[in-house]
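One chain of protein is taken out of this complex; the other chains stay put.
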């Protein structure tokens, strides 16, 4: 593993900084081909800043979020996250599971595109759970969860039900509420408004702005132009990190969907690429 | 009358010696089940083959033997074992407690307290108190070795859960000298307190299961229980219909085919002795009921 020095200009205040980060997938089921995704990724995220990962689909934006959250291991470089408890920068990119769990608990939050539904747990408890697990009184946590779900216009009749049967938009609002209820200093957002109507989109914009106001650093992917325009402070073009174009001509892999003529191995490959969304 | 073709007390000397060694070990570790090489006896299992072997091993020419079955001297099992030893060892036999030096018993401890110098031999069908919940002998041995006795209380718990009280009335488990949990053989729990601190030596023999265990004189024997369901013995609210004795264990005797019955001493020797002393039933003492 090569170590890159954090890019010198990084101010002491950064909540998150990536430098020299490289990521590729080696697909053993496809004869061991190596699929580079990104290389030499470098950026810093500061309090109150909304850094938007831009660039075309498939260029590696979601991969970067997953690396920053520890779901993807990196091949090289550093991902430093400011540990809220110690104030130190910890190298999440090193992959130490316990460090990652520690950082996720207090320092870095993530709102994925999809709610990972837990069987039988009610929407309200799913939203309140991150608070309760951090020691908040369960009643208070549920009160705050109720307030947040109300604000996102989730019908209160649904609060007590497990979200498995909810519509896409309802699930997404539960997911957003769960992600926004805590006060992690770093918040990662992966297309949080993808399946929302205009009214709820505005609520999410307001929520993001409140977070920024409070000093949270937001790193996000927003395909939704109006949302992006409303919250963005800075944009990084992820294409500049992309390692993929260079080999595409050789192996023809793509993170975009293949035509249906490509059967099992292709879809397998794609799953490898995206990581299973479960 | 001794037939010359038999060894004294039927068993050969080597066998008796082996059994005595087991008995000595059992006395040294009160409540511990000592395995022994149980022999085939000229009687079926369940008829006291264990007790008979123990008695044969400790019997001397000067002993006076009493044999009871459910407290009675005159039932088949008692009569046949008594005549067996009269025949094979030529020892004196008796039905009277004070005269006996060795008492072999099935399912009772006599009402007359045992005294120093006497030996009581219990016939034991299943010596392992943990057997009902743990079928593996390897495991029960380990449990005894490590004093893991939670299971015994599981059984008592089940009793209370099902019947509202500890419904085990015989073979009621005891703890010996705060160490081994022991099955006292199927004596009624009424007799359990008699084992505690008895001046007599108590020996237990299980022929089919090949185990011998013992309580030396003056051994602490505690019946297991729960704090809120303490051990208690059966109580009878009327005296013996024949000798008017109270505080003794009574048997129900059906007297006719119209529901007539009476409760009389299970210990026949005790009852006869009392009647000989002039005790007689109270005028209206028939048709009593048992309460537990």
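By letter and in written order, the chains are A and B; residue numbering begins at 1 in each of them.
Everything that follows uses one rule, which is that a residue touches a chain if its C-beta (ideal position, glycine included) is under 8 Å from a C-beta of that chain, and two chains touch if they have at least 3 such contacts.
We take it that contacts and distances are computed from a predicted model.
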Exercise. Name the absent chain by its UniProt protein name; which of "Phosphonate C-P lyase system protein PhnK", "ABC transporter ATP-binding protein", "Heme exporter protein CcmB" or "Pyridine nucleotide-disulfide oxidoreductase" is it?
Worked result: "Phosphonate C-P lyase system protein PhnK"
For this session: Considering the entire complex, write down the shown chains that touch the omitted one.
Result: A, B
Problem set entry | Candidate in contact with the missing chain, chosen from B:40, B:62 or B:227 | B:227
Problem set entry | Contact residue for the chain not shown (choose from A:58, A:76, A:95 or A:169) | A:95
Seminar exercise, completed: On chain A, the omitted chain is touched by residues 25-29, 66, 70-73, 95, 97-98, 100-102, 118-121, 133, 268, 271-272, 275-276, 278
Seminar exercise, completed: Residues on chain B facing the left-out chain by the touch rule are 133, 142, 146-151, 153-154, 157-158, 160-162, 225-229
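Here, only the chains that are shown with their structure count from here on.
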Exercise. Hey, how far is the Cα centre of chain A from the one of chain B, in Å?
Worked result: 77
